[in-house]
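Other chains of the complex are left out, but the ones given are in their true place.
Chain lettering (A and B) follows the sequence in which the chains are written, and residue indices restart at 1 in each chain.
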Amino acid sequence: IGEIQRFIRDDGTVKVSRSLKETGNKIRRARDELTKSLSRSPTISEIAEALEISTEDVVMAQEASRNPSSIHETVYE
Amino acid sequence: MRNEMHIRFSAVSENESFARVAVAAFLTNVNPTLDELTEIKTVVSEAVTNSIIHGYDHDAEKFIELSAVLEEGKLDIVVRDEGHGISDIPEAMEPLYSSKPELERSGMGFTIMENFMDEVSVESGPGQGTVVRLTKYFAAKKALCN
């Protein structure tokens, strides 16, 4: 029954928005860790390697997890 | 509401990924499923790669046009090049047919497009470039899944 439930959950109806938000959170964590260890902002390919995902997914997920107020934080910080 | 985008980009393989993500980002507005998005991205890859490899023989000075129009759950994608064109379209669209098997092309590009999209049409002729039109009905698909 566990198998069937997993099958039902993975039947391809997962919305992209949810999946991207989850990846977006991982990107934020990886960015913070890499910024510390490299002492600079990591490149997009460094993030992709660290998370073992494609740079395409990094671009999509970074946008999906964007905090709407971040524009102002960036400017006024 | 009708929403459209038209992209013109250099015919270099690096832009295959750009084209895929651009279409995916455009589609974010209809919040597709992961599977739907993967299918559309695959189809765009196949068509754009064909234009780069077969249409233009990797001529980085040339351009590819990619359009997407969304209207009431219907997605129309058009990929257009002004390259060599195709002389025998039915033959080109046959599964496993490739005019460049030496490049380890699988000959499955058009088959994949037909499989993942609801409608596929090809307009082409020797020296006339190639226009691939791909249609997918989103709303219908979504109703089925919910």
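We take it that a residue touches a chain if its C-beta (ideal position, glycine included) is under 8 Å from a C-beta of that chain, and two chains touch if they have at least 3 such contacts.
Since this is a predicted model, take the numbers as computed values, not measurements.
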Formula of the whole complex, where the shown chains each stand for all their copies: A x1, B x2
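As a working rule, only the chains that are shown with their structure count from here on.
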Let me have the rounded angstrom distance from the C-alpha centre of chain A over to the C-alpha centre of chain B, please. 27
Name, in rising order, each residue of chain B that touches chain A in their complex. 17, 20-21, 24-25, 28, 31-35, 37, 145-146
Which residues of chain A touch chain B in their complex? 12-17, 19, 55-56, 59-60, 63-64
